[in-house]
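What you see is the complex with one protein chain gone and the rest in place.
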Amino acid sequence: MKRWLRPITPIIAALFIVTACGGSTPSAGGSAAPSAAGSAATSAAPEDKELVFYSGGDTNVQDLHTKQIIPAFEKATGIKVTFTFLEHGTGAQGIYDRIKAQKDTGKAQWDIDLWESDTGYYTRPDDLFLQVGASDIPNLAKVPKPTLDFVQNKAIPYRGSSVVLAYNSDKVTNPPQTYDDLLAWIKANPGKFAYNEPSTGGSGDAFVISMIYKYSDYQKYVTQPFSAANEKDWDAAFAALKALAPSLYSKGVYPKGNAGTLDLLNRGEIWMGSVWSDQSTQALAAGQLPKSVKITQINPAFNGGAAYIGITKNATHKQAAMKYLNFLLEPAQQSLIVTGAMSGYPGIDWQYMPSDARTRFSGADKEYRLWPGGTYGQDMQRLWHEKVAQ
Amino acid sequence: MAAQVPALPAIRLTWWIDDARIRRMLLRLFAAALAVFIGIPLLTLVLWSFAGEWFWPNLIPTQWSLRWWQEVLENPRVTNAMFLSFTIAPVVTLLTALVAIPAGYAFARLDVPFRRTLLLLFLIPNAFPRIGLYVSLAVLYYQIGLIDTYWGIVFLHMIGTMVYMTWITTATFRSIDPHLEEAARDAGASPLRAFFSVVLPLAMPGIIVASLFSFLASVDEAQGTLIVGTPHYITMPVLLYTLISSFQRPVAAVFSVLLALPSLLLLIVAQRYLHSEYVAAGLGRV
Partner (left out) sequence: MAVVTSARAVGRPRRRDRSRVAGVLLVLPSLLYLTVFVFIPVIKAFATSFTVRDRDDAGNYTYRVGLDNYNQLIASDTLRSNVIFTVFIAVASVAIVFVIAYVIALALRFGRGPSARFLGRIYIVPLFIPSVIASYAMITFLANHGFVDGILQAIGLPDGAFPKIVFDWKGIVITQVWLSLPFMTVLLSSVLLEISDSLIESARDVGASSWQIFRHIVLPLSAPGALIGVTFIFLGVIGGFTVPYLLGPNAPQMLGVSMVYYMTNYFEPYIASTQAVAIFLLSLVAAVYYVRQQFKREIR
């Protein structure tokens, strides 16, 4: 996912944006052009027999679909899925351009049915994605409404992750339950907590965001469009973060990258840190973190996000696409996401998950908060550097 | 030119420099300190690569393990990246040489218009922050389709190598007595023949030194390759760079050793060319 490769994806995204501002757009398909289904699109027959699915991201996403979900789906429904995967999500803009080109040329049936990519694409004004509801995909009733609202129902959250609090249970017997408890703990145990520099990893961002939410109204950020006026609340948050610095690791050293915090935790330099749920769980499973490290979610929760898949508005195989998504949201498949190598949260609400899946994240199997990112995110990182870093 | 030696007072603060014993002792201390400064950091990396378990405050790992070496060497990304790094570097060096040596010769021997300005311009790649160039270059690459291509990376590496090659070879050619070349021409050789038989062999030490710097510069290049080479062309430094942000110290340590080893082998081979006389010749007795 994006945050794993922080240095790369924003650069590429920024480059595209800069090129667009410069007046020239990169030629569509200039990046690696994945092979299409090849065969002519089947007409909208009563029963779709095929499905074209494009995806991207880390290899565990690829493995999940190709090794687990798709074989089971093909067996259950007989629908053949043509799956194309873009490594690390590069070339996403090229795929978007390709879909848009089909809309612009008035094509009635588009050659891509399902697309899994960065959240921001689904709500762009170009209106390329189909709004769906529980009548189309029954299992949507199990999905928490805020995550659907976040993309105006134009895509399905099928997995997620959030930032959580990791702690060394040998040293910390009673982990803090709320954000204020956490702040008090940090002051009482100087040098034993760290969060990474916000521009380098999302887990550090989350700690700062929680402070922002402490001094500003959360609803303003998730229900309203961007307004620079909201950032006036941030002064108090940054002042609090700056005052916290002397109690942090090495009196205010912020490691670089999500892995930086995990490294400190691993070596016993700190006893607590903010980490990603999936990154830490995978590390624990692989024996890269000592068993004494446990995770928990505080209240109000650190932020997280879902990964979405969207159906294109004029997809050729709409029904098959909806079937795939419904299949994906079944608790059985969602368990694969939770208990497998991906170590993700389910897309559906935790209450629908079987208990063995819930134990994997016990302590953290709660709803997370959202952060709009975008312009707020850029400003947050820049202002943190100006006001808090030393 | 004779230096004006001032009148000598009886005792001076720097008397100890002339005392051979003290000088020898100080030099020994200095050499030892330098050995520690240069060698020990590299040694700690080697230790980390074999560390099964190494927690503070132990000075050496408490458990040794080959596990990380196994993990790394079994990873096809590693062998691919190493192969890529050490095959791109010679290509870059060769291409740069093909382009820069003629330019060096021209600057040294021929009447190039605006010679001084051009030489200054040739220094710009070093004067402008490389990372700024790379970002602009990436935008250009997207427009002309060079992103994520082999040649895109080669051309980018050449930015760093061009300066060395041009300046060093210019100085090298300048230091070769023009009479030798004229004599060959007068004896009937064509300009090309004179170049290859007379000038080039004499310029070899400088060219080798320049090639060495270029090769190492290409192997070292991480930032630009990270931007324009992903996702398909991952060189060793890029891989190492992304690994340093991972928290498995031993894995990054193994990588570092793997990346440093061929370079150090090159060091042993290149020892003889790095004597000051060669470099002086190469740098045109700077």
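Lettered A and B in written order, each chain numbered from 1.
Going forward, contacts are C-beta pairs under 8 Å (C-beta built on N, C-alpha and C of every residue); 3 or more make two chains touch, one makes a residue touch a chain.
The structure displayed is predicted, hence computed values, not measured ones.
Enquirer: Which residue from B:65, B:80, B:126 or B:149 sits in contact with the chain not drawn here?
Expert: Here the residue in touch with the unshown chain is B:126.
Enquirer: Using the touch rule from the top, list residues of subunit A that touch the missing partner.
Expert: Residue positions of subunit A that touch the missing chain: 7, 10-11, 14, 17-18, 21, 197, 199, 225-229, 250, 252-254, 256, 267, 269, 375, 378-379, 381-382, 385-386, 389-390.
Enquirer: Suppose we count only contacts with the excluded chain; which residues of subunit B make the list?
Expert: 2-6, 8, 12, 14-15, 17-18, 24, 27-28, 30-31, 34-35, 37-42, 44-45, 48, 56-59, 99-100, 102-103, 105-107, 109-113, 116, 118-133, 135-137, 140, 155-156, 158-159, 162, 166-167, 171, 174, 178-179, 182-183, 185-186, 216, 219-220, 222-223, 237, 240-241, 244, 249, 252-253, 256, 259-260, 263-264, 266-267, 271, 274, 276-277, 279-280, 283, 285-286
Definition applied: only the chains that are shown with their structure count from here on.
Enquirer: Report the residues of subunit A in contact with subunit B in the complex, numbered from low to high.
Expert: It is residues 5, 7-8, 11-12, 15-16, 18-19, 22, 24, 26-27, 30-32, 87-88, 90, 200, 256-257, 259-260, 262-263, 266-269, 283, 288 of subunit A that touch subunit B.
Enquirer: Mind pulling up the subunit B residues that touch subunit A in the complex?
Expert: 55-56, 135, 138-139, 142-143, 145, 147-148, 226-227, 230-232, 242, 245-249
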